[in-house]
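Here's the structure, in structure tokens; my notes come after.
Every protein chain but one is kept in place in this view of the complex.
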Amino acid sequence: MSIKKVTQHPTQNEALIFERSKTGRVGYRLPKLDVQPTSIDELLPAELRRDDDLNGVPEVSEVDVVRHITRISTWNYSIDLGMYPLGSCTMKYNSRLNEKVARIGGFAGLHPLAPEEETQGALELIYRLQEDLCEITGLPGISLQPAAGAQGEMTGVMLIRAFLDQRDGEESKNRRVMLIPDSAHGTNPASAAMSGFTVKTIRSTAEGLTDMQHLQEVCDEGGVAGLMLTNPNTVGIFETNIREICATIHAAGGLVYMDGANMNALVGVARPGDMGVDVIHLNLHKTFSTPHGGGGPGCGPCLCSADLAQFLPIPKVEKKGDEYTLNYDYPGSIGRVKAFHGNFGMMVRALSYIYTHGFDGLKEATEAAVLNARYVSHELEDTYDKPFHGDCMHEAIFSHKNQSKKGVVTLDIAKRLIDYGFHPMTVYFPLVVEGAMLIEPTESVGRSDLDAFIEAMRDIDREAQDDPQLVIDAPHSTRIGRLDEATAARKPVLRWREDMEILSKTA
Amino acid sequence: MSIKKVTQHPTQNEALIFERSKTGRVGYRLPKLDVQPTSIDELLPAELRRDDDLNGVPEVSEVDVVRHITRISTWNYSIDLGMYPLGSCTMKYNSRLNEKVARIGGFAGLHPLAPEEETQGALELIYRLQEDLCEITGLPGISLQPAAGAQGEMTGVMLIRAFLDQRDGEESKNRRVMLIPDSAHGTNPASAAMSGFTVKTIRSTAEGLTDMQHLQEVCDEGGVAGLMLTNPNTVGIFETNIREICATIHAAGGLVYMDGANMNALVGVARPGDMGVDVIHLNLHKTFSTPHGGGGPGCGPCLCSADLAQFLPIPKVEKKGDEYTLNYDYPGSIGRVKAFHGNFGMMVRALSYIYTHGFDGLKEATEAAVLNARYVSHELEDTYDKPFHGDCMHEAIFSHKNQSKKGVVTLDIAKRLIDYGFHPMTVYFPLVVEGAMLIEPTESVGRSDLDAFIEAMRDIDREAQDDPQLVIDAPHSTRIGRLDEATAARKPVLRWREDMEILSKTA
Amino acid sequence: MRYIPNSPEERDEMLAVVGLTVAKELFRSIPEDVQLNRALNITEPLAESEVIAAMEAMAAKNIAATKPSFLGAGVYSHFSPTIVDHLIQRSEFFTSYTPYQPEISQGTLQYIFEFQTLICQLTGMEVANASMYDGSTAMAEAYLMAQRVTRRDKIVVTTSVHPEYREVARTYTQHGAAEIVSIPFDKKTGRIADLSALDDKTAALVVQSPNFFGCIEELSTLADAAHDVGALFVVVVTEAISLGLLKSPGACGADIVVGEGQSFGIPMGFGGPHVGLFATRDKFVRQMPGRLCGVAYDKNGNRGFVLTLSTREQHIRREKATSNICTNQGLIALAATIYMETMGKKGLQEVAMQNAQKAAYAAKQIAAIDGFEIAFSAPKFNEFVVSSSKPAEAVLSKVRIENGIIGGLTLSRYYPDRPNEFLVCVTETNTKTEIDNLVSSLAGK
Partner (left out) sequence: MRYIPNSPEERDEMLAVVGLTVAKELFRSIPEDVQLNRALNITEPLAESEVIAAMEAMAAKNIAATKPSFLGAGVYSHFSPTIVDHLIQRSEFFTSYTPYQPEISQGTLQYIFEFQTLICQLTGMEVANASMYDGSTAMAEAYLMAQRVTRRDKIVVTTSVHPEYREVARTYTQHGAAEIVSIPFDKKTGRIADLSALDDKTAALVVQSPNFFGCIEELSTLADAAHDVGALFVVVVTEAISLGLLKSPGACGADIVVGEGQSFGIPMGFGGPHVGLFATRDKFVRQMPGRLCGVAYDKNGNRGFVLTLSTREQHIRREKATSNICTNQGLIALAATIYMETMGKKGLQEVAMQNAQKAAYAAKQIAAIDGFEIAFSAPKFNEFVVSSSKPAEAVLSKVRIENGIIGGLTLSRYYPDRPNEFLVCVTETNTKTEIDNLVSSLAGK
């Protein structure tokens, strides 16, 4: 059936709010001012006051806003609509229960600077979550302050720096090298750099593992402050030599930082603390299911060994008898990394997740997540090139090698998946695999949806072989086609202005 | 651009939950039973227990339910997506504030049979709403018990019956005729019949008004218990002769029932009580913005003159000093029409609506609603046949006369509107206009959306003239085409069964 | 007004387009003397925060909502999974109308179809409608339908059917031909005792099970008795959770099952909105009240759903319709659907079992207190009547005021001849601690 297209569909053509604005519309009502007003000049001299009448700020009614936001929402894909197999992102179900409890008045309406004795419940919650995360990772020190994974990394790397500075004194300045595998996430080197380290890259083997020989060579070059290792690594494989890796780094005088973004493969099954890891960050917005929210917020707890705990950010939440307190008395602390107590709302959700699962549930989730990935890896291996043959953990990796001969590359496959009703996998990450497709189903997908995904991937391969242009031109079913990102970056338009083109270049 | 269709899109093909079910999936967890269990046979003899293991009831996880319901939700149009100009239905903005206050624990968690002294707030709310609605309609008696408009009608008609029975005693049985205009909503005659009346139909004039002469004639035939009149009537025109109409009926010994479904044209501007009306129902789910919810729930308060108040359903909510009480002591009452206190949650929302508007806001809303309809009526009169030339109030009526020559009828126009992103208007109602299109924009649409709607209607007319088949085959943009309703009614399949065809006849 | 998406200027422009200058002129077809020429005497418009404050102040006066409670009697406190209320708040559902345009209402239509199916499965019936206002009106409609089906007018109903349901049914039928005959229950067992009122004029035998006193009726026997005289057997269910454990009315021979679906995850909400259930046999479908959703196909053979068999309904049949119902309880039916689907087979079974177990435990504990006994001998589900040596009113007041527990419902509210009895309901939401507290309060400890 060919569709008789209509161009003025309001939902498909919802403009920017600024373009909807009409002078004189209002969307709010405040209570009447109930105090004796002070004259405006007495309140504030004219030169301190705005004189632009908030030019450009929209004037719309409440209904306008509701329709505007609802309409544009329909242009998004979401976990609630289906499988969202972004590798490394752990797009699992965001429980409504967690959303509900995070909104309880006693949490949502609490000021962070209220007296400790009147915020005991919030401190207790933080404390309980700390305890549970320490047990889960096998590491005794913790700070929930970091707002996301990258900040957790920075915190962790700074702990290493503080430890080395204390241990080695002046000598420490000769240890400024942070080792990072070529497969690492970009935040790793960026965080290392923010903490004053230079980065040396460690190669991966053909099996997708850390190259032990290269690691040893680089360690032998000296100056090694530590290693930042993701485990399972970013190709989804567990670093079987993890104990040896840690031993090598420790022998070289460095410490081991583990990027815990992939903890969804391990919770309840193995603990970084038992592997010899010194520091780790978690992404509560991955493993512990707090919603990604279209980009954030997250929460990136940093956990560490007992030796490093004294350097954690202050204040620390501790329990003294029956009371929960904020302890600022850690003179060796690297300092605060975020105002107040971190992204507390995410902590409420994560604890609710842990309470709901218990140990059995957490382990079951890990098993289900790994099984789902293994299943995809197995079912697609005849169709797509699989760069590594080791057991994959929670994510499966493929490349476009079998399709690129026909001119169909990873990006095309990803876009064509959209037509099949799926969110694409992570593409072109990690960099070590050319045309990488990293598929992380998570535990929140059932077999029937997985099978549909597998079938779609096989169909796309068939299309790539038989009618490559169809795939290259995808997506065909979205409101908007592929966007010209190069021009967007060359001539950036980063805000609305009155003279902007509306809706389309030709309109 | 022609779309390369993909058939397995999960969101577009979401199956019935029964088809998704897999033995052993669970979506719930209850707390462990915390009391000493009684043996099952002691609890309940086997012959009283189910022995079908709830065969067929689905087994799914929470995630399955969330995805299932979210996916099918995307197949619905809604007020939040745009103009929903269903005539007679008053699809206005359903404020989120009202939703929020209706969910306050002290309302949502309250048992209706709890002691009066512990439910004072709920009774107060009912009382306050009663007072406001009486003031708005100019009628002093009220019951909020009816669950919807039709039940309000039945209640009102029964009040008339009770009044006549009391006034006329045995003679009352000679008054069993309820007069109803040919333009009336179907619930009017149905409700009259449920109260033991026979219906006589009153004709409308070419101006779309009650035919005064016919009314008089029928009254002269005798036996008239009353008249059920919608005002503004269902063609959207105010019955200018309302006082004369009431006088005629009163002179004939009958009472006047006003169907208040169209009160959105009158609130704050004119009051039925001031027009001579004896009884009225309101639809809180129209005029007072409680959500239609895909079919309900509603709330259909019945209001009446002082003479009729003694017959209202019991219990009545009254104020005695500072206390609110339930008064059952009305021996003449027609009785209860619904268990407990009616659809209380809708009352909370309606009062919140009134509080938010105040008098100024209510009047502003009425004016805006009427202006929007008048504007549509004016802007489309050159394109579509307008059967009546009087000022329209809150809704505009047209017929398909200008398009049907080309074979394009009202239903086609309605379906084609869907492609333009609008919900169709009410079609083929009222019956007095052939191919009626009844358009009620409500106050919740701004001029820009109205203009887009008007443009769409004009485009459709152009299409009807130039390419009628395009319109006849509409909609072209939905997941599913026009459905074969005749076969559906001839061979009704009203529930899922295991052997049902899945998703498509050919699948 | 923040809900109106037009500025005063835009409205002036639109007025000009239609040839007017001021808004008042819009109403010139309304005779001056019936126009309101003053402000309404209602509150000033309130800000959002003020509305919330006013509502919260009223809600706070409903102190019953904060107490442990053993009230049932047609409205039950059950836990509702969080997803229920979240999903029904998708505006695609709650801000849409009755699905008269199926192409853009398949979301609504599909859940109605699932609701109908689930109600059939649980009640053991063949066809269920898209909802009625509530259990009481569903029962009233069952009376009328039984009259239509049998062309008889005598309705035999037991006094152990919810008293408010019977009041509503009386209101609905008062101007028709129905003759309602009430039959008593057995004072010992709490069940129906005497069926001698059944005869060949009887349109329906109407019973509730579990009945108002919590007693489970012997439905199969009653069905036979009704069928023997050619009457329909109508079963009323006020506690839908019981369907997870009890033999279904359909399996016992019911011809019509009506009930209240509030137990399926719907807030008690001071009595509404709840959702009426109505199910029957295929052969009676054309006599049913209410909307029905059925399968339909488009011309490409795609399966969809439509409202169907609407020739029964008021908008087609007007005064000859099977009912006057139009707006029903759609969104509440959605909530109930999500509840049933989330609980699923296992959950519906387990929650029913927990209710029965907890009630049995409570009954045993209360029976062990001096001066209290359990009134009827029939098996029960989650409600039972307690007989006290003292007036129930006084007993419950004391428990409420001194111990902050709402211990149940005095039967005398509906049965003035039973002053010393009260109805206790125990659900999965009542913890053992709450039950034990009730017991010790009753024991005066």
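Letters A, B and C name the chains as they come in the text, with residue numbers starting at 1 for each one.
Here is the rule we use: a residue touches a chain if its C-beta (ideal position, glycine included) is under 8 Å from a C-beta of that chain, and two chains touch if they have at least 3 such contacts.
What you see is a predicted model; the values in this text were computed from it and never measured.
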Hidden-chain contact residue, picked from the options A:T240, A:N402 or A:Q465: A:T240
Chain C residues touching the omitted chain (full complex): 48-49, 79, 81-82, 86, 89-90, 429
Touching residues (missing chain, whole complex) on chain B: 1, 22-32, 59-64, 66, 70, 95-97, 99-100
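The definition used in the following text is that only the chains that are shown with their structure count from here on.
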Length of the line joining the C-alpha centres of chain A and chain C, rounded to whole Å: 46
Approximate Å spacing (C-alpha centroids) for the pair chain B, chain C: 19
For chain A paired with chain B, centre-to-centre distance based on mean C-alpha positions, whole Å: 46
Shared interface positions of chain A, touching two or more other chains: 1, 22, 25, 29, 61-64, 66, 70, 95-96
Per-residue overlap in chain C, given as positions that touch at least 2 other chains: 3-6, 10, 45-46, 48, 50, 83, 91, 300
